[in-house]
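So the structure is just underneath, and the comments pick up after that.
Rest of the complex left out; these chains stay put.
The chains carry the letters A, B and C, assigned in the order they are written, with residues numbered from 1 in each.
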Amino acid sequence: MNLRRRTWEIVEAAKPGDTASRVFDVLILTLIFLNVIAVILGSIQSIEERWSAFLETFETVSVLVFSIEYVSRLWSCTADSRFSGIIRGRLRLAIKAMPIIDLLAILPFYLPFLGIDLMSLRAFRLFRIFRIAKVGRYYSSLNIIRDVFHAKREQLALTLAMMGILLVVSSTLLYYCENEVQPEVFSSIPATMWWAVATLTTVGYGDIYPITLLGRFLASIIAILGIGMFALPTGILGAGFIEAIQKKKEGTQICPHCGKEIHNGKRN
Amino acid sequence: MNLRRRTWEIVEAAKPGDTASRVFDVLILTLIFLNVIAVILGSIQSIEERWSAFLETFETVSVLVFSIEYVSRLWSCTADSRFSGIIRGRLRLAIKAMPIIDLLAILPFYLPFLGIDLMSLRAFRLFRIFRIAKVGRYYSSLNIIRDVFHAKREQLALTLAMMGILLVVSSTLLYYCENEVQPEVFSSIPATMWWAVATLTTVGYGDIYPITLLGRFLASIIAILGIGMFALPTGILGAGFIEAIQKKKEGTQICPHCGKEIHNGKRN
Amino acid sequence: MNLRRRTWEIVEAAKPGDTASRVFDVLILTLIFLNVIAVILGSIQSIEERWSAFLETFETVSVLVFSIEYVSRLWSCTADSRFSGIIRGRLRLAIKAMPIIDLLAILPFYLPFLGIDLMSLRAFRLFRIFRIAKVGRYYSSLNIIRDVFHAKREQLALTLAMMGILLVVSSTLLYYCENEVQPEVFSSIPATMWWAVATLTTVGYGDIYPITLLGRFLASIIAILGIGMFALPTGILGAGFIEAIQKKKEGTQICPHCGKEIHNGKRN
């Protein structure tokens, strides 16, 4: 039981003063980082050909370490009151976002042994990068950014919904304008959506654009509305950051002369 | 009369507790959503060829449902004091934005029966998507966004007007710079406007761009001014969101002289 | 003298209640607007060929009206205490921004008669569009926008200066990276500046882009810094708009209960 509790403390984010746990965290994060580098470099043919043996060994070792960490976490979690219960507690942990990501990151390695071989599954290794989110708990700034997104989630979701509607309407209009003249490029509404995304986000690759007069006129209006797609979330987030700062400042203040409270909260 | 009032309650946005009306709203919105999906999928040739019978049937059923809803609304609206008067009340409803959209969305289906057949009218079916705006009344966030746009409408309109002037001036200058060298592309000022929109919104498709030295110099200045086209509405909307929050927060303040409450709302 | 004062009142922006002056303003603005339309339409070859006689007549009439207005303004300005002095007063008016624009807009018409014929001077006709700025005084919103730009002029100028430095440094670096591989496209630092503007403003036409590894790496960093070029002016202007609103709100407030002043200024 003592070993289990200690294991749990180590695999979890380190508490201040717990050096062993801190070292473990740093080692795991370094390994995650190196794995990401390995995936990136392994995609370069010349490197892949030359270092394939090394990269494969590194991959095997990494997955082993991650597997041990995953199993340890699952085994020791019952030491935490939040995950008590031999099966129920472990299930409760397993269905959390982070452990699912951890599992998705190691699973592709074992699947071939089970007779399943999906090349594309290798991309799942990249999931490990999301574990970097763990570092987040050491930075209060990340909390502010998360709080702002949380406080404004409804407004931001609405902005996304508006974008969606604008996307559908733009694509349909442009499809009807351009389909006859450019049947290859504006072949269907979903195909035109690729144009609409490139225009509304102002990326504008230039692989697809209207050539008819009406199409260009509508595209101009859509592009200008695309500015709103930047302005709206920026305005919402900007207001959110200011609110977050004011909230922190608020509260009661003590007058240094008479020692009484002044309620500033009402003034803001 | 009782049936008329009940019909009106059902076709209108549901009041809290009115389950029948709520169910009706959800059904209609689902149908709108499915219609949009059908229009999008119907534009893909392979799907259109394979499922044309199904899509046509779905279209007929949808229009029927929307027609019944439209007529019910028009028939029952007199139950509402705002639309009293057998003809005047109904006319007052019919010329509102939403019912006009509803009509435009169903009309193209009936026109061929009247001998009018306009392929392009099918795009009007998309108008149904705007009816999604009805969901808006359930979300207070949408009200905030609308309020901000309303409070800042004059400043935003001015920004649009400045964009317009910048657009005209840019196009004319670039037309005089590039017309001689690229007579095919910069063929006229309206044609050059297509370039100006792509540049000022920073979309930059790359189908048309200046090649003369003076043209590139002017285009550079115009592109940098284009940044202002993002910064200005963003700044205006950002300030609007902060104002909206402060207005909501402002409540009562205690006067330090007499100790009574002051309702700050009066100051704004 | 009375006629002179009345003329001055009419050619100047209308004071409330002065219907004649108001009508004059509206007529001149309409004429300016029509002139802009004429310049734009006149650039379309098919229209130019068909309507050249009409467009030329319209141009002649317009210049005549604008000339009469300009001369009237110059003649009557001495009625205003700001422009007293038969020559000095008129000169003081003539060197103001608006009258210079007015002159530049009509001068190209007369130059051919003096033996000077510069096709490109026709673009000057477009200067008339800037006279639309006159409408500005009727809108308080424009004043807010102008005030914000004025209050933040130093910070905005610095942002522009930073952009300039970033532009020069980016262009030089990319020139040294790409010149050897793409000597035609990245032919000199000024030529590379065209790339740098397109990248920093995120327009990205795609007519010129790096292909070397180092070039792409540097271009990536520059493109990300380009985001700062949007964020900085937006942040500055956003703060400016909020300040402008708070300034308006500030001042002294009267407690409605005891009638004494509460100095809110100190709190903000």
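The rule we apply is simple: a residue touches a chain if its C-beta (ideal position, glycine included) is under 8 Å from a C-beta of that chain, and two chains touch if they have at least 3 such contacts.
Keep in mind it's a predicted model, so treat the numbers as computed, not measured.
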*Of how many identical copies is the complete assembly built, when 3 are given in place?*
4
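Convention: only the chains that are shown with their structure count from here on.
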*Same residues or different residues: which describes how chain A and chain C meet, taking over half shared numbers as same?*
same
_Since chain B and chain C are copies of the same chain sequence, what is the angle of the rotation superposing the Cα atoms of one on the other, rounded to the nearest 5°?_
90
*asked:* So the centre of each chain is just the mean of its C-alpha atoms; given that, what is the distance between chain B and chain C in Å?
replied: 30
*Rounded to the nearest whole Å, what is the centre-to-centre distance of chain A and chain C, using the mean of the C-alpha atoms as each centre?*
43
_If I count partner chains per residue in chain A, which residues reach a count of at least 2?_
202-206, 234-235, 238, 267
*Spell out the residues on chain A that touch chain B in their complex, using ranges where they run on.*
154-155, 157-159, 165, 168-169, 171-173, 175-176, 179, 187-190, 198-199, 202-206, 209, 216, 219-220, 223-224, 226-228, 230-232, 234-236, 238-239, 242-243, 266-268
_Contact set on chain B toward chain A in their complex_ = 36, 39-40, 43-45, 120, 122-123, 126, 129-130, 132, 139, 141-142, 144-145, 148, 160, 163, 193-194, 197-198, 201-207, 229-230, 233-234, 236-238, 240-242, 244-246, 249, 251-254
_If we count contacts the way the header does, which residues on chain A are in touch with chain C in the complex?_
202-206, 234-235, 238, 267
